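Entry: chain A
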Amino acid sequence: MSDQEHHIPDFWKEVVDAETIERCLTRISYEIVEKDRDLQKLALVGIRTGGEFIAQRIHQKIQEIENREVPFGVIDITLYRDDLSDSLEQPTLKGTDLPFSLSGHRIVLVDDVLYTGRTVRAALDAIIDFGRPALVELAVLADRGHRELPIRPDYVGKNLPTHKDDFVRVRLREGGYTDGIYLIQAHDAKKG
Partner candidate 1 sequence: MNVDSVRFQHLLGIEGLSREDLIFLLENSQQFVEVSQRDLKKVPALRGKTIINLFLEPSTRTRASFEIAGKRLSADTINISGSGTSVSKGETLLDTARTLQAMNPDILVVRHRSSGAAHFLSQELTRTAVVNAGDGMHEHPTQALLDCLTLCQHFELAPSELKGKNITIVGDIRHSRVARSNIWAHQLLGNKVTLVGPATLVPHEFADEEAFGGGVRICHTLREGVEGADVVMVLRIQLERQSDNFIPTLEEYTRQYCVTPQVLEGAAPGCVVLHPGPANRGIEISSTLYEGTQSLVEKQVTNGVAVRMATLFLLGSRGRKENV
Partner candidate 2 sequence: MIRISNGIVVDPATDRDGEFDVLIEDGKILDVVPRGLGADGDFERVIDASGCWIIPGLIDLHVHLREPGQEWKETVETGALAALKGGFTSICCMPNTEPAIDSEEVVRYILDKAAQANYSRVLPIGAVTKARVGKEMAPLSELREAGCVAFSDDGDPVYNAGIMRRALEWAKMLDAPISCHEEDKDISCGGCMNESALSTRLGLTGMPKVAEDVMVARDIELARDTGAKVHFCHVSTARSVELIRRAKNDGIPVTAEVTPHHLVLTEDAVRAYDTYAKMSPPLREEEERELLVEGVKDGTLDAIASDHAPHEDDVKKIEFAEAAMGILGLQTSLPLMVSFIEDQVLTRKRAISSLAEAPARAFGLPYGTLRKNAPADIVIVDPQKEWQFEREDVVSKSFNSPFYGRTMKGKVRDVFVQGVLRLENEEVVLGGQCK
């Protein structure tokens, strides 16, 4: 995949820069901590693959703010997707890694971009298979709208107005890029 390439195509339009991303994540971290909810039972779960690094960063920030260990895990929702048969690509599993029991926890699910809501739906199914959390919240770096399911984020970094046919891509330093959110308009997408 293009993760290996560190070049951003010219027609990708940067809509959120690195500094803004950092600020958004800091804000989300504080919001999670400050929310009047049981902080002692907080745990973060990133959704592979897009949410994993975002979740790690928020997790790190929260640990710094709180100065204590907060449980962290990642889930692979491939086996819970509802669009497997439509995909042309052979699905690859990266694995689920939840080194703590979810039961009774206040879980904050983390993803990079919220779009139709189908990924979150799959993630909720997966979470429930692993136990009975006391509460599940959702944090996303960007919300681009066009929901197809009744799903609403609790913490949002940026709201991005998009057309349904556009593509939104998040590139992060963990993948070898400078942080940035890009908009690829439908008529440009054909180029790449």
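If you want to know what made the cut, all candidates are chains of the complex that A comes from, given by their letters.
Basically, a contact is a pair of C-beta atoms (placed from the backbone, for glycine too) under 8 Å apart; a residue touches a chain by one contact, two chains touch by 3 or more; residues count from 1.
Treat the numbers as computed from the prediction; the structure is a model and nothing was measured.
Candidate 1 is the partner touching chain A in this complex, chosen from 1 or 2.
Of all residues in chain A, those touching candidate 1 in their complex are 1, 76, 78-81, 84-96, 125-126, 129-131.
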